[in-house]
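Comments concern the structure below.
Heads up, one of the protein chains got dropped from this complex, but the rest are sitting where they should.
Every chain is named by a letter (A and B) in the order it is written, and numbering of its residues begins at 1.
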Amino acid sequence: MFLFLGTTQLKSNEKNNEIKNKILKNIRCLICQGQSVYDSESDFASSIKLIVEKKIDEESSEEQIYEFLKEKYGNWIIYDPELNKNTYILWLLPLLLFLLGGAIMVKKLRFTK
Amino acid sequence: MLANQIGYYSLILGLLFSFLLCGVSIKDFNNINKRVNQNVFTLLFLQLIFVVVSFLSLILTFVNSDFSNETVFNNSHTTKPLFYKIAGTWGNHEGSLLLWLLVLTLFIFLFLVNSREQPKKYRILTLLFQQLIIIGFFLFVLTTSNPFNYLYPTPTEGLGLNPILQDPALAIHPPLLYLGYVGSSIIFSASLAAVTQNYISKEWGQHIKKWILISWIFLTIGIMLGSIWAYYELGWGGFWFWDPVENVSLMPWLTLTALLHCILVLERRTALTSWVVILSITTFTLSMCGTFLVRSGILNSVHTFANDPARGIFILIFLFILIFLSLGIFFLFHKENKKDLNNFFWLSKETSIMVNNWFMMYFLSVVLIGTVYPIFLDVISSEKISVGPPFYHKLIVPFLVPFLLFMALGPKLQWIKSKIEKKKSLIIFFIISVVLTFFILKNITTDFLYYTILISAAFFLFFTTLKELFLKKFINVSQVIAHFGFSLFILAILFNSILSSEIITNIKVGEKYNFNKSEIFLKKIEEKKESNFNSIIGHFRITDEKGKVVELKPEIRIYNQPEIITSEADIKTTLLEDKFLVMNIVKGDEYFNIRYQIKPFMLWIWVSVLLLSLGGLISLFKKKYEK
Partner (left out) sequence: MKNKYKAIIFFLFFIFCFVVLYKGLDNPNTYTPNIKVEKNIPLFTAKDFNSNNYINSDKIFEENKYYIVNIWASWCVPCIKEHPLLMELSTNQSIKIIGLNYRDNLNNAKKFIDKFGNPYNQILIDSDGVLAVEFGAYGVPETLIIDKNKKIIKKFVGPINEEIVQEIKSIIK
């Protein structure tokens, strides 16, 4: 019985670790040049890692952690530009162009022999 | 010093010769003699010589550590090894612009010499358009980025070159990259010239193809070297970060690849002419745009050169003059020939090339929009956001699946009209790909569906191209090798991504760290003194679960000028995987922080890109075009 609990604890630790790494890779190290917090060993990165670990243990969701950091440092700290009123064009424009291109192409093609 | 003066006045002479060349060639334009005036050749050659002399003078001032030259002062140091003193010449903003000029003048000279059978007016116009670009760069260098500024009193020591730039891969990376980037200037000038002469035709297509190939091959290898450098030097084990400067080199590559495929149509018949002209203009424009983004200080990135808005304004204006000029010429002169057989039958090789264009333009839009959107948002609404790897992955990866399938099927179609031949073997390959992928991935990943779809598609391309190679059908060998290389590239990246593992821990001398039946042992720390840095080397012994032992020696380097601490990873590369170890100091402690990564198939990522270039190289040397 203890073994069972032990392995489920191990699995949830693993999952937490996975989530933690995923989050840390998505956070920009603000004092480094182009490194994520995951990749950096700087002071700032170390502090952020501690905070993220603590919040994961407190059962915060990914969203909540990102919101916390964005509130302190602005949107710039998160690498993934989430879909909001500022980024609709960012995400949708390439897709629109793809569809437009497809439409133009289909119009020009010949389907009869 | 004398070299300084010679270098400076050579540049001035080069600029003067530009004006001379314009005058002489305009006069020759109306001359009925079918041959280009010999004077033009002479002047062009002399212009090239002046730029070469200027470039060599700059190298000389670096080698001699002549700190009366401001550029040398800012970027060099007496203790720097000779190789890096030389490479330091083009590792800075001013010197790299001399490299731009060198490639610009070299390529137009080579073009003129290699195009004797082409129509005279076309050649002269190409020369004129290229000189326009050359004049722009001469002015840019002489007014905002002079590599020969004089410092008085002469400092006794320089400020040094950033140590992470002191690396052999990084020394060759700019020259090769520029041969690609700047080489596309010829394609730009030549296509503008051809448009005004209504010369966008099958004959022109055959002629311009080799220039496109040359530019493309250098650009491919140049980008690869940059990635290899990032992997070995930057210490995080990554090789592509969707950093603005990387994106900026990728964009011309995308348009150039699309252009290359369009030229395959144009060299056979006069079709896709608008595409060819627009792509030619866009490729060079993107190269210039890249220069702007990286040197003006408008973007923040790992690679940015020193910020200077004055330079930014110059390039911005220059860039937009070129855009307006080229678009103006396109709209004024380009005629869609009624004979343009642009209505392709839906099942034909021409259509598959159109489909390629479609996907390439989509990928281009993702990279372009991702890179410049933050600038636009900041100006318009003062919001600062980051657009990082997650954006590019989400928008590009799903589209790779149909893209890979088209890459496999497209070459099998015939020109003009086609049936899909040998459907049976294609279906068999498809089934094999999916089943194989299923069995491989079953036990090794949790993102099962995502990776299965991607890897099946890549395997499909892999097997279809491999079959062609085995059957020894050498008609289309360059295309087969290139597409095979691409399938290998995608497979290597995907498996690397799934199978890579990493251990991060703190360790001190004599300690052993155990994980997964493997062990990392820090045997000893060695301290060494080199000419411009002190190094702390960690001797590690790593034993894997099979008992195999590997010795890795990552380094921490403390440079003297400028004072920077860097971590040098030690990497053991085998065919199967790379073992990557990097070490960092933990402040105020006897512990060292280490990251140990096992990265399967890294070597294959580089090999596959080389295969891609090989495909291009073979195409360059083929006499007959492929059927």
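In this section, a contact is a pair of C-beta atoms (placed from the backbone, for glycine too) under 8 Å apart; a residue touches a chain by one contact, two chains touch by 3 or more.
Given the structure is predicted, the values throughout are model-derived calculations rather than measurements.
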item	value
From B:F41, B:F83 or B:F324, residue that would touch the chain that is not displayed	B:F324
Among A:K15, A:K72 or A:K108, residue touching the chain not depicted	A:K72
From B:I313, B:I504 or B:L576, residue that would touch the chain that is not displayed	B:I313
Sole contact to the chain not displayed, among B:V53, B:A171, B:L299 or B:L494	B:L299
Hidden partner interface residues of chain B, rising order	292, 296-300, 304, 307, 309, 312-313, 316, 320, 323-324, 327, 331, 375-376, 378-380, 382, 384, 588
Interface with the unshown chain - residue positions in chain A	30-31, 43-44, 46-48, 50-51, 71-74, 76
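Keep this in mind: only the chains that are shown with their structure count from here on.
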item	value
Chain centre separation in whole Å, for chain B relative to chain A (CA means)	27
Interfacial residue positions of chain B with respect to chain A in the complex	236, 238, 241, 243, 300-302, 342-346, 351, 354-355, 358, 361-362, 365-366, 369-370, 373, 377, 381, 383-391, 395, 399, 417, 584, 593
Residues of chain A touching chain B in the complex	26, 28, 33-35, 39, 41, 74-81, 86-87, 89-91, 93-95, 97-98, 101-102, 105, 108-111, 113
